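Structure provided below as C-alpha cells; questions to follow.
As you look at this complex, bear in mind that one protein chain is not there, while each of the others sits in place.
Chain lettering (A and B) follows the sequence in which the chains are written, and residue indices restart at 1 in each chain.
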Amino acid sequence: MLKTFPTGGVHPPENKLTAGIPIEYIPVPGKVVIPLSQHIGSPANPVVAKGDFVKTGQLIAEGKGFVSANIHSSVSGKVSKIDTAADTSGLKQTAVFIDVAGDEWIDTIDRSPDIVRDIKLSPEEIIKKCFESGIVGMGGATFPSHIKLNVPSGKKCDVLIINGVECEPYLTSDHRLMLEKGEEILIGITILMKALKVEKAMIGIENNKPDAIARMTSLASTFRGITVHPLKVKYPQGAEKQLIKALINREVPSGRLPIDVGAIVHNAGTAFAVYEAVQKNKPLIERVVTVTGKSLSKPGNYMVRIGTPLSGVLEAVGGIPGDTGKIINGGPMMGKAVSNTDAPVVKGMSGIILIPASEAPRKKINPCIRCARCVSVCPIHLEPYLLMTLAEKGMFERAEKERITDCIECGSCSFTCPAGRPLLDYIRLGKSTMIRMARQKVLK
Amino acid sequence: MSPTILITIISLSLLAFLSAVILYFVAQKFKVYEDPRIDEVQALLPAANCGGCGFAGCRNFAEAIVKSDSFEGLNCPVGGATVMGEIASVLGRTAPVYDPTVAVLKCNGSPDYRPRTSVYNGAAECRIVHSLYAGETDCSYGCIGYGDCERACTFDALHINPVTLLPEISDEKCTSCGACVKACPRNLIELRKKAKKDRKIYVACSNCDKGGPARRACKVACIGCGKCQKVCAFNAITIENNLAYIDATKCTFCRKCVEECPTNAIIEVNFPPRKPKAEAEAEAVKAQ
Partner (left out) sequence: MTNMLNIAPSPHAHGKDSTRKLMLDVVIALIPAFIISVFYFGIGAVIVTATSVISCLLFEYLIQKFVLKKPVSVTDGSALVTGILLAFNLPSNIPILIIVIGSFVSIAIAKMTFGGLGNNPFNPALVGRVFMLISFPVQMTTWPVPKGLGTGYLDAVTGATPLAIVKEGLANGESLSELMSQLPSPVQMFLGNMAGSMGEVSAAALLIGFTYLLIRKVITWQIPVAVAGTIAVFTGILWLANPAKNADPMFHLLAGGVLLGAIFMATDYVTSPMVPKSMFIYGAGIGIITVVIRVYGAYPEGVSFAILIMNAFVPLMNAYIKPKRFGEEVKNG
C-alpha cells in the first residue's frame, strides 16, 4: 500500500513527455539579464557596476536583510548596465545586464567531474556556504535555503524530508537529476543532515518514476540514515504539508511551519545545488529546466545558465511552435502564464511548457451547481465554493474564519469544477486582501 | 351570538390589550435618548448610503455631524453644497465651502493608442488581472478595462466604453463619492477640482517607466520630458518618476501645457475648439 495524504487531491493527466530524455546543456547565450530578486525576501544589492568585467561564478549582488540571497554571475563578460527588466509577467524589477565574452570561471570552483563524498565543513560552515552560494529552494518556491537550516531555538528537527515527488504534470527536471546525479543528491542530503544535526532523512518520490525510485534506493543503501519512499501518484503530493502528512503522518498546524512538527523539507534539486556549493565551491548559476509541450520539436530537460532569455532557450530547442497559445513558467497547476518571452530564466524556473492554442483558453463560466466536488478535492479540507463567493463579495473577515489563508493555492478546486468556475482566482484575491489588511492592522 | 364566538372575541381582545400594555412599558423602559436633530439632519441627506462621506450610511453621518462642533472633515459629496448648506442652517452653524470635484481617469490608453499584446481569459475583474501580471498591454500602469470601477459606482455615472475599453465618467451623475477611486487596483481615478462648465485639464497617464518603454507601450503616454512644466507660468506641474502631474488648485486652465505636450498625454475636457494656428496668426497680423 503506497503512502499518500488521506483526503483531497486530483489526477491531472501526467504528460511526462520528457521523462526519458537525458539532461542536455544549452550553449551560453550572447547576453544575459540576471534579476536581483530571484528569491523570497528582499532583493539583493548589486556589488558590480556598469563596465565591470565579471567571471562565471563571481558574486554580483549581496543578499540584504534576514530573508535574502546572494546572486552570482552565470557567465563571463562585461556588465553593460544595471537597469529594470520585465519578468515573465511583464512586471519590472532591477537586473544586471551582461554582454557575454567567452566562459571564464572563477578559479575557486572545482569543475572536475569527480564526485566528492567526504564532507569537510562543520554544520555552521555549511549553513554559511549555502548562503554565500545563493542557494534557494529549487522546486519553484525559491525560499533561501540557509534559513531552513537554522532551526529556531525552542524547536527541534528530527527528520529531513527530501521532496523528489515532482507531482506537477509535464515537469521532469527532478526526475532526471535523481537518475543522473543521484549520488550527488544523496551527498547533498547528507550535508543537509549534518547542518541540521539529524540522523534521519526520507526521500519521497511519486510512483510514476520507478527508475528514479530504483536508482535512489540502491544508491541510498551506501549512505547512512537515508530511506526512499515511493508515494501514490496524486496531485498535490509534492506540496510540503501533504508530503509531511504522507511520509510521517503529522499535520502541520494552520498558520505554522513544518519545523513545528519536527520536519524540514528541501527539494531534491536543492540538495544537488547544496552538493555543488559545499563540495565543489560552485554557486547557483545554472539549473535544469524542463522545456516541453506537445508541439515542440525538441522537448527535453536542459541545463540553462541563469539569466538566459526565455526566447533564447526556446530558439535553442527548435523555436516556438506556430500553434502555441500559451506558455507556462512552471507546471500547469501552479505555474504562471508567460506574457513576456524576453524574460530571463531565473533560479525558480523549473519548467517551460508550450500549450497549443486549442487547449489554451479557459472553460466558459457557469453558475455553481453546488456539486461539492471542490470540497472533496481540497487537500486542506476547505470549501472553495464558499471562499470564492466570500472573496467576490468582499466579505473578507468571514473568509478568514473559513480559513482562506490556509489555502495552498494548489488549484485542485478550479481543476475539478464542472461549471468552470474560477475558484482559485477569487480565493487568491481573498488571501492577498486578508494578508494586506492584517499587515495594515499590525502597522497601525 | 354563540358563546364560542363571544369567548373568542373577548379572549383575543384581552390578549391584544395585554400585549399592547406590556410593549408600551418595555418601550419606555428601554428607550434610548437620541438627539432629535439627528433625525432632522438625516432627513436632509440623500439616503444613498454610499459611504462617500466616510461613514457607514447616512444615519451614522448625521450622528457625527450633530455630535461634532464644526464641519471639519465632514462632507456629503452626493448632496453637495446645497445639502450641506441646509444642514448648516438647521444646526445654526455657518455652511462649509467645498470645491466641486469630479472623478477623472488618468489613462487614455485605448487599443488604438496602446495595442493589446496578450489575451486575458481568467475571471473578468481588474483587481485579479492586476495581481496577476502587467495586463493585456505593455503598460503595467494603465487601465485594465474590466469594470471594477463601473461595478463600484452606485450612481450610474461610470461606464466602460466598449470601443476604447476605458471608463467614461458622466459629469452630471458623478457625485465624487470616491467608490471608484477605492475600487481601481491601479489608483487611476482621481477626484479633481473642476472649473466652470465642468472643464478639466489633467495628465491622462500614470506610467512611471522611462520615456522609451512608456512610448513603446502607448502612443499617448507621458514620457516625463518636462516640456509642460517649463511652459506652465503658474508652477502647477510637477514631474516625479517620469510622470507629470498637474495640481488642480494652482492650474488656471490656460491650456498651454496641452499644446506643448509632444505625445498628447495632457487632455482638456469641455473646452471650445481652438482656432487653427494659421487663422490665429492671420488675425494677429490683421490686428497690427
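Here are some notes:
Please note the rule applied: a contact is a pair of C-beta atoms (placed from the backbone, for glycine too) under 8 Å apart; a residue touches a chain by one contact, two chains touch by 3 or more.
The structure presented is a predicted model; accordingly, all values stated were derived computationally and were not measured.
Partner chains of the missing chain, restricted to those shown and counted over the full complex, are A, B. Screening A:Ile264, A:Ala277 or A:Leu382 for touch with the missing chain picks out A:Leu382. From the set A:Lys31, A:Lys128 or A:Arg403, the residue in touch with the chain omitted from the display is A:Arg403, counting the whole complex.
Check A:Gly57, A:Gly77, A:Gly134 or A:Pro169 against the missing chain and you find that the one touching it is A:Pro169.
Among A:His72, A:Lys209 or A:Lys326, only A:Lys326 touches the chain that is left out of the view. Across A:Ile82, A:Ala263, A:Val291 or A:Val338, the single residue that touches the chain missing here is A:Val338.
Mapped onto subunit A, the interface with the missing chain covers residues 10, 12-13, 169, 241, 245, 251-254, 256, 320, 322-328, 330, 332-339, 341, 355, 357, 360-363, 366-373, 375-376, 379-383, 385-386, 402-403, 406, 409, 411, 414-420, 422, 424-425, 428. Where subunit B meets the omitted chain, the residues involved are 116-123, 128, 132-133, 136.
Here is the rule we go by: only the chains that are shown with their structure count from here on.
One inter-chain figure worth recording: subunit A and subunit B are separated by 43 Å, centre to centre, where each centre is the mean of the chain's CA atoms.
Subunit A meets subunit B in the complex at residues 84, 86, 89-92, 336-337, 339-340, 361-362, 365, 422, 425-426, 428-429, 432.
Residues of subunit B touching subunit A in their complex: 117-118, 121-123, 125, 127-128, 131-135, 138, 140, 209.
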